[in-house]
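Just one protein chain is left out here, and the rest sit where they should.
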Amino acid sequence: MDLKVSDYTTDDDLTVINVEGEIDVYTAPKLREKLIDLVNKGKYHLLVDMEKVEFLDSTGLGVLVGGLKRVRAHDGSLELVCTQERILKIFRITGLTKVFGIFDSVDDARENRKKQK
Amino acid sequence: MDLKVSDYTTDDDLTVINVEGEIDVYTAPKLREKLIDLVNKGKYHLLVDMEKVEFLDSTGLGVLVGGLKRVRAHDGSLELVCTQERILKIFRITGLTKVFGIFDSVDDARENRKKQK
Amino acid sequence: MAPEIAPRTATVELTFSPLPVHVRTARLVATAVARRGGVEETLLDEVRLAVGEACSRAVEAHQQQCPAEPVRVELRDGADRFEVVVTDRVPNDDPAAGGTPEVSPDLAELNGNLNLGFAVIAGLADDVNISSTPSGVEITMSWPAKKD
Partner (left out) sequence: MAPEIAPRTATVELTFSPLPVHVRTARLVATAVARRGGVEETLLDEVRLAVGEACSRAVEAHQQQCPAEPVRVELRDGADRFEVVVTDRVPNDDPAAGGTPEVSPDLAELNGNLNLGFAVIAGLADDVNISSTPSGVEITMSWPAKKD
């Protein structure tokens, strides 16, 4: 029920953030702090893995949008891994599928990143 | 969460009632009907298997006491199988451990019944 | 709200039509709020059961005397105690006097002996107070809670 957030950085300089649990008005501050913290440490290419997210509300969306704004200020990127229909639906309803790159797996996102370089 | 009640009669004429789920103010009527039904069918030796009961409140206790009264009117018996501490606690708090025979297993109860014959 | 609420006490209040099914909702809410309020896991079973008993009792009383009135459960997440107050609106019904005379024997059996319910509450709550007022019966129960 609560939120677990952890991260690691790949050798191609992508920081993957694993999020597990419910991202809601109660737990979103934790994710927000993590994103701010990473940007402060100079990590500007973020990939949020949402596969273990059980619940996401608009507060969580707001935090992701906020993170995107932060990394963009440094020419960075914030992309998502998400295949769960119930979570994707929320991005779709709010039109945010057009704002975030959404991938089926961490590997897909890394592949895409290599292509763009 | 809801209550499942089923029964079978052994060849030594003991009717075992399997109860699964929560016995509370909402579901107790179902158990009560089952007990009444069995007594009406001439089953006077009942053994209620509580091993799969997840919750029991005083309404459930009341139904068991009511069943006991009914079978006693026919020189019958109503005994219980229960090893779950959280359920036993409720019988203890209300003093009903003195009223019901409580066994560790259906086999134990049948063994005891043979001895008494 | 009762006057004794400390200003910083967070409260959740649930009111519901007097139906047995809503006793389950009350148990669910009480357990969830107690858990978050720092009541130890080992005590949550007791909270669930005691709150259920108090609500069952209130539902039964309302069904007989005022089926249109809701039952009220207040959950107070205080500094070091988690407190639950279950209030019915059946005036001058003395709960400890044992059984309501008008109940049909079947219903009384179905709902258990009222005193069984009280025995359960008394055996489970860390601290219990039952007060019968002109506007109804108020059962206050509490358990220790740890803040972290």
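All chains are identified by letter, namely A, B and C, in their written order; residue positions are counted from 1 within each chain.
Criterion: a contact is a pair of C-beta atoms (placed from the backbone, for glycine too) under 8 Å apart; a residue touches a chain by one contact, two chains touch by 3 or more.
Since we're looking at a predicted model, the values are computed, not measured.
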| item | value |
| --- | --- |
| Displayed chains contacted by the hidden chain, counting the whole assembly | A, C |
| Candidate in contact with the missing chain, chosen from A:Leu38, A:Ile90 or A:Ala109 | A:Ile90 |
| Chain A residues that touch the omitted chain in the full complex | 1, 22, 24-26, 28-29, 32, 55, 57-63, 65-66, 86, 90, 93-95 |
| Interface with the undisplayed chain - residues on chain C | 7, 10-17, 19, 21-22, 24-25, 28-29, 32-33, 36, 70 |
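Everything below uses one rule, namely that only the chains that are shown with their structure count from here on.
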| item | value |
| --- | --- |
| Where chain A and chain C are represented by their mean Cα positions, the distance between them in whole Å | 44 |
| Between chain B and chain A, distance of the C-alpha-averaged centres to the nearest whole Å | 54 |
| Per-residue multi-chain contacts in chain C, two or more chains | none |
